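The complex appears here without one of its protein chains, the remainder shown in place.
Up next is subunit A:
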Amino acid sequence: MSHHTLINRRTCLKGLGASLSLPLLDVMGWADTVSGEVKQPPTRLAFMYMPHGVIMDQFWPANPESFLTSPPPALKSLEPVLNKCLMMKGISGVGTGPFSGAPHALELSTWLTATLPNSDKRNEINIAISADQIAANYVGAFTPLPSLELATMPQTWKENQAGLNEAYYSHCSYRSPTQAVPAEINPRNVLNRLFNTKDSSGKNSPLGTPLDRSMLDLVLGGARELRRTLPTPDQQKLDEYLDSVRSVERRIAAIELRQKEAALEKAGHGSKNKKSTDSPPIEIKIPEGDKRSEYMQVMCDLTVLAFQTDTTRISTYIGSTPNGVSYPELGFNDQHHSQTHHRNQPEKVEKVAKITEFNIEQFAYMVKKMDSLQEGDGTLLDHSIMMWGSGLEDGDTHTRANLPFILAGGGNGSLKTGQFLPDIKANQGDLLTTLLTCIGVPIDRPVGIATKQLKEITTVL
C-alpha cells in the first residue's frame, strides 16, 4: 500500500465536477453484427445483489391477489412498476454441502452459478461459469462490451470461512470455473470504459485504433512461443490472459463497426431501426459526496445508459458484498451483518427491514428510470429482464429454502409479469436457466443444479 491508495471514495470523486457530459453519442440501432440485419430491440439482462437475506414477512406478498393492490412494505418503492414485475416464492438455493460453516462465502458465489465450490480445491477458485457470463458468451459478441460487472465496494475481503478462497466472499461472476471476474467500483472508470470518454488529462482513451488491434495480434502470436515452454497449469494461466486480450481485440473491432455504421447513418444510409420518439441517452452525474444512495444510483444510471446505448446487454451489480457494510444514511451505524442475526429483536428486525427497503429502492430507481425511456414501441424496461435478489432467505438462520428474488421488465414479452407465484417449487438453477432461455441463449447445459425450466414465468417455453 502506498500513500495514494489510501483515499476514500470521496477524495476519489472530488474534483471531477458534478456532472460529466458524455461525448456525442451516436445512438444506433441494434445491429446483429453477424447478419447486419436489425429486428426488434434486443433483450437485456441484469442482476443486482444484496447480501444477508430479508425480513420475510415484510418481503413476501401476502397472496397473489394482493400483490398489485397492497404490496408488502419492502416493495413500496416498486409500486408504480409492479405490473411489470414478477415474484415467485419457493426458489431454493444450493445445499451447503461441506460448507455449512461458510454461509456468506456461499451466498454470493453460488448466486449466479447455482453450483457449490469444488471442495477439493476450496482454496482456489474452482466453481462454474456463472449465468451472466454464459449469456455474455452468447450475446456479448454483438456489443462493444460483452458484459458489465459493477460493485459498490472493493472486493478485497480477507476471510476464508471453511477454507474457501476469499474471493468467494466478494464475487458472483465467473468467466470460467477458475476465473472470478473482478467488478469495477469507480463510476468514472465505468464511464470511460463504456464510452471511451476523455480521461482527466483530456486525452482520448487508448482503445479503438486498428493499429492496436494488429499490434495485439502480433503480441498474441508471440505469446504462443512462450506458452509452449510452460507446464500445463501455467499454460492455463497464460490462456486466461490471452483470452482477455483477445476479447479486447474483439471490442476494438465492434467499436470500429459502430463507427462505420454511424458514418453511414449520418450520410443518410442508416438503418431505419431508430425511431425519432426514442429517448436521448440519459445524463450521468457523478456525485461529489459519499452518500451510499447517490453512489448506488450512479452505478444504476451507468447500467441504464449501457443498456440504452446497446453498449452491452448483460450486467451484474453487487450492491454490497457480505462483509461489514453500514448504512449511516438510514440513521444508524450498525453493520448489516450484525443486525441480520437479530434473533427476532424488534429493533434489529427493523434495521434489517430498512436496509432491505433501501436496497430495493435503488433497484426501483433503476427500473423506473428504464421505464421512463422510450425505445421502439415500448420502454427500455419492456425490453429488459432485471433481477434483484439475495443469496440467503433469512440472514439470522442462514436458510436458503425461499430465496428472495424480484424480476422486473418484460424481456421483450418473454416474462409473464404482474403476478406473484406463491409456491413454485424450483431451485435457483432452474430460474437462471429459464432467464437465459428468455433472452434467447440456447441452453445446451442447465445452469448448476437446474433440473427444469419454469414454464410458469415465461411465454417462450
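Operating definition for what follows: contacts are C-beta pairs under 8 Å (C-beta built on N, C-alpha and C of every residue); 3 or more make two chains touch, one makes a residue touch a chain; residues count from 1.
By definition in this document, contacts and distances are computed from a predicted model.
Colleague: Going by UniProt, what is the name of the one chain that was not included in the view, given "histidine kinase", "Monosaccharide ABC transporter membrane protein, CUT2 family", "Planctomycete cytochrome C" or "Transcriptional regulator"?
Modeller: Its record in UniProt gives the absent chain the protein name "Planctomycete cytochrome C".
Colleague: Using the document's definition of touch, tell me which of A:Phe59, A:Phe99 or A:Trp388 contacts the absent chain.
Modeller: Answer from the full complex: A:Phe99 touches the omitted chain.
Colleague: Taking the entire complex into account, which one of A:Asn83, A:Ser244 or A:Thr451 touches the absent chain?
Modeller: For the chain that is not drawn, the touching residue is A:Ser244.
Colleague: Which one touches the absent chain: A:Lys89, A:Arg292, A:His383 or A:His398?
Modeller: A:His398
Colleague: Which residue from A:Ser279, A:Ser338 or A:Ser372 sits in contact with the chain not drawn here?
Modeller: Going through A:Ser279, A:Ser338 or A:Ser372 one by one, A:Ser338 is the residue touching the chain not shown.
Colleague: Across the whole complex, list the residues on subunit A that are touched by the chain not included here.
Modeller: On the subunit A side, contact with the omitted chain comes from 1-8, 97-103, 119, 122-126, 146, 149, 154-158, 160-163, 165-167, 170, 175, 178-186, 189, 192-193, 199, 201, 203, 205-207, 211-212, 214-216, 218-219, 221-223, 225-226, 228-235, 237-238, 240-242, 244-245, 247-248, 251, 324, 326, 328, 333, 335, 338, 341, 343, 345, 397-398.
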